[in-house]
Every structure is written in structure tokens, then in C-alpha cells.
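The complex appears here minus one protein chain, its other protein chains still in place.
Each chain carries a letter (A and B) given by its place in the written order, and its residues are counted from 1.
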Amino acid sequence: MTPTSRTLARGPVWPLFVAVAFAAVALTALVLIENQKLLGAALAITAAVCFCAARFGGVAATEVAASENPWLLRGLLTLASLAVIFVLRDDNFGLLMLATVLIYATICLGLTVQMGYAGLTNFAAAAFAGTGGYTAAMLGQQGGLPDALVLVCGGLVAVFIGSLLILPVLRTRGHYGALTTMAFGVMFNVFLDANDFFGGPQGLKLPGINLFGWDFTNDIHIFGLVLSSYVNYVILTGILTALAMIFVGLLDRSWVGVWFDVVRLDETAASVFGLKIAYWKVLAFTLGNFLAGLMGAVYAKMTGFIAPANFTFGDSLVMVSIVILGGIGNRWGVLPAALIVVLLPEKLQFIQEYRLIFYAVLVIAILTMRPDGLVARRVRKLHTEASA
Amino acid sequence: MTSLSNDVLLESRGLTVRFGGLFALNELNIDVRNGEVLGLIGPNGSGKTTFLNVISGVYSASAGKISLGGIDITREKAHNISSYGLSRTFQRSRLCLSLSVFDNIALGAQRTLNNGLWHNVVQRKAFAAEARKIAEEARELLGVFNTALPDKLFDPAISLGMIDRRRVEICRALIGKPKLVLLDEPSAGMTHDETDQVVDEILGIRKSLGGLTIIIVEHEMGLIERVTDRCVVLNYGKKICEGKFRDVAADPVVREAYLGQA
């Protein structure tokens, strides 16, 4: 009779092992394989397996296992990541792509908080990332500041620039709100193109990351193995992504997540029950912009170069597409979506020239045929918290 | 009228709401006494829902004064008014359908919860304790309805039928232990039998909570007759009559207002 006596049926754990192992193998294969025909075959197999898993309950079983064993999930993901890094240890290009995917994914986690949770439209994510990147570049020219602080400053400056937009973002809704961030995103580029102080269209060069005395341009020597210097960036971006994932996940499974959802779904009900709409919107906007700025700074440092062309309105659009593609509001969906959007055009040579049109058609197809995205967001169930 | 006696919970004086040139409420003086159930009736467009909206802060008053428990709330924002002990339901169901029943009910207890980022993200044990407490209270409240609702606490609100959604809305309004609850057409969208059932349940809950003050807006006169201690009749934003339902219903002015409408 008591609520706690209704024990939840625990699912099997093995689907989690299988899923993580499969993801790791598929990822490694997609990065490693150069031969276009083989790559096509690998892609087809991956897609087919994913489709079957979704069709015959494999995805659902994995989700259950993952939510019941969060620490096992985290451990397995860490192991799998290390395995992937080990296999790809001297593939510079592959590692660079992986880090880029992780950077995009993390920025999109920020967008998930803004758009998926609090319902703020943001068509300037790339501009906020760019703000972080330029901050890193300018601070790098001055010198003196340790890189850990430089990266954080990237996030903080993005938050600051975002706070200039906060009034229009709060006062406008729907399409009117889309305009403000869109205008900002376009403006950002026009401004940088015209401004010599920030290097104009040619952009700025900046040095790589040096974190707590460890220079990221060094190769890693460990157990007699040599890991490419890019492993540094994959590890850093991987840790940042993991932290952001955990943070956003905890946020979602807390009152804050519930209030974000209510603010998005029904402002009237929210305010009648005491939620201050402006506060929650500012909070979501700030968190998202911080992540964008931080990862923008990492990106600039990693590529050693920053220019307006890297942070166009089109790039903001790509980021929004990743969020929609993954399933808006679902933080796990961001990973495969970022992978598809960032990695595929790099790997499939015949797409490279056509990448934008590829995105466009992909997003149109998703929106018409599967508007909830690849992995639709599930209803939040706080029952584990509420009935322990 | 002894309007200044200290058992008045909500008091409106000269309350006026204008939309452009239209007077939705016109110089309205209404007293709601502690512990009573006040029925607000009147023809369509007479300003009943506007009255609820203005005292809950959804609209702002053009003129006049509202005080709740002796505190002037006329210029307060909606999100502050709830902290003075006011909550409500809506005419059209305003549950967040894609959220669970639990999430929806928790909203009603929002001002008693810790909203700090640190508490929510880092102090997970404390958060879980809070969630457990709300879940228990929610189950208890849902249990009053004598249905399977407590077992559906973590189901999405969209999976519930109309009557259960209304029950959840009522729980959401009650879980924050308000002093005054506004019920806006609790019968809307339900059959006659369902309405009767919900009314009994509301009365039951009220009894168990002990003397909750309620303002109820309703078209269903049978319901008004059964639950209200007193009624105020509005027409064109003005109070045209006040008293026990039986007396009000017999009043020629009221009859004319309704018939004139029809």
C-alpha cells in the first residue's frame, strides 16, 4: 500500500554494455575509414542497427538501463572514450574532428537549456561562441593570464554580451524574439568584417592551450605509447562535454528544470504560482551563453586561428539544427546529431562541397517526417528522487 | 455592511478594469470573508473571470484597490501575489500537458521549495528529500479524490482524462496551502455527473483542510446552490446583487439581467 512498496521493475543491464560498445566501435570506424565505399557501407550498417534497435525496443531498454545505473553509464562511457582515443591516437585529423564534434555538442547543450528548456529562441549561438573565441584571442595577445582563466573569461564575456541583449529577449516573444538574436548574429559578422582592431575578415592568430603548465602542443608519452598532441584537445573537450552533460542533466532533474519547462509551456500559470519569468529566462540565457563562449574559446585555441567566417549566421543555424535534429530538449540527442552534422560532411568527400545543401535537406526531411528529432525527449520522471 | 470587520480576507474597493473604452469591471466593491465560499455569478461577459484575473495579478487594475489579508496587492505582480496565500485554477485547463502530474503539482508548492542552483544541482540528497515530501503531500491530496490518481503521479498529464486533469489542477492550487483559492468554472468541459463528483470532492477537501476560503465562478447554478455560502452577481462589470443564493436567485434585478441576456 505504501508508495515505496511499489518497486519499479528493474530492466536488464546488458543493453547498456552493448549500446556503449556499439557506439564506440561505430564512431571509431567512421573516423578511421577513408575508403568511400567502405565508409558508405559502415554508415549503412550503423544506420540499420540504430533503426532496428529503435524498432525492436533496444533503445528503450538502453534508456531504462542507463537511467537505473547512472554510475555504470558514466564509467562505461569513460572507458569507451579512452578506447576510442587509444585507437585513434595518431590520427590528427580524426582527433581534430572528434574534438570539434564535442565542442559543437557542448554549445548545443547550452542551446538545449535555452531553447529546449526555457523556450528562448537563440539564433546567435555561433556569435556567442565567436565572442568567446575573440576574447581568448585578445587576452592571448595581452598575455599574462593563465589559460584556464582565459577560457572562463571567454564564457563570461559571452554572458556579458548576452546581457546587453537581455532586455529585448525578455520583452519579445515568438517571431519577434527570433529577430533580436538573428539581428545580433548577423550584426556580429558585419561588425567583425569591418573592424581592423579584431583583424577584419582575415581574423586573428592565437597560441594553443597551456593548462596548468601542460602545453597542448606536446605529444603525450604514456606507457611507452606516443599519443598525438590533439589527444589533449579531445580529452579537454571530452571532460567539458561530460561536465556539461552531467550539469544539464541534473538541472533537468531538479526544480530548476521543472520551472524552466513551465515557463516555456505556460507563462501565465507559471507567474500565478509565483515564478518570476524574467529570472528564469535570464538564468537559462546566461547558462547557455556561458557554454557557447567557453567552447568558442576552446575552439579558437585549438585551431590556432579565429575569423568572422567561422561564426556566421549559417553556423548558428547549424547549431539550432543539431538541437532540433537530436530532439529538442533531449540532451543525449545532441551527441549523435552533432556527429552527423559535423563529421559526415568532413568524411564523405562527395558531400563536402555540398555540405550546406546536405544540412538543409537533412533538416527539412527531419522536420517533415520526424519533427520530434532522432531521439524524442521523454517525460521527466522524478520518481527515483521522490521515492528512494 | 460591516466591510471593515477584521474577518474580511479579500477586499476590493472601487476596482475598475478597462480594456480600451470597455469597462470590464466598474467600481467594484466586494468583500470575501474568512472561511466562506463565495459564488461569483452573472451572464457571459459580466466580468467574473476578469475579477479573478485582476486579483491574481494576471491583469492590472485601471483604478481602485485590492487588499488581501490587510495587505494592499493592487500593484503587485502576479508572481508576488501567490506568496500572500492566493492560488487558483483556470477556466481552460492550464496544465503543462507534456510534464508529469508530479511536476504540475510541484508548481503549486513552488514558493515553499528551494530554488537555488547549488541546492538543486549539487545537494542532491536535500533535493531528493524535498521531492519526497512533495510527492507524499501530492499523493495524499490526490488520494482524497478516491481514485487511482495517486498511482498516476509520474504519468504525463496528457494521459489523463478531462476530469482527472481538473482534479490535478485543484491539487496544484491546494498544495501550497493557500488562504484563498479561486476556482474558475470547475465544471467547464465536464459532464453533469462528473461535475457533481468533483464538487463533492472539493467540499470534502475543504472540510479536511478546515475552513479554506474559496471564490468560485460558475455557470452551473445547481453547483453554486450546493457549495456557496454567499453569492455576488455581476452584470456589465458592476455588482447588481449580493446575498444567499436563494435570495439572489429570486431577485428581480438578477432575473432581468439573465433574461435580458437570453
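Everything below uses one rule, namely that a residue touches a chain if its C-beta (ideal position, glycine included) is under 8 Å from a C-beta of that chain, and two chains touch if they have at least 3 such contacts.
Here is the rule we use: contacts and distances are computed from a predicted model.
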Query raised in the report: One chain is missing here; what is its name in UniProt, given the choices "L-serine deaminase", "Aspartate carbamoyltransferase", "ABC transporter permease" or "ATP synthase subunit a"?
Result: "ABC transporter permease"
Query raised in the report: Taking the complete complex into account, which shown chains does the hidden chain touch?
Result: A
Query - Which of A:E34, A:D215 or A:E353 contacts the chain that the document leaves out - result: A:E353
Query - Listed residues A:T100, A:T135, A:T180 or A:T237, member touching the removed chain - result: A:T180
Report summary line: From A:L95, A:V298, A:V320 or A:L382, the answer for touching the chain not displayed is A:V320
Report summary line: chain A positions in touch with the non-displayed chain are 115, 121, 165, 167-168, 171-176, 178-180, 182-184, 186-187, 190-191, 193-194, 313-314, 317, 320-321, 324, 328, 353-354, 356-357, 359-361, 363-364, 367-368, 371
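Rule of thumb we're sticking to: only the chains that are shown with their structure count from here on.
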Query raised in the report: What residues of chain B sit close enough to touch chain A in their complex?
Result: 56-58, 77-83, 87-88, 90, 94, 96-100, 102-103, 106-108, 110-111, 113-115, 117, 120-121, 124, 127-128, 130-132, 134-136, 139, 150-151, 153-156, 172, 176
Query raised in the report: Within the complex, which stretch of chain A touches chain B?
Result: 3, 6, 247, 250-251, 254-256, 258-259, 261-262, 265-266, 268-277, 283, 379-383, 385-388
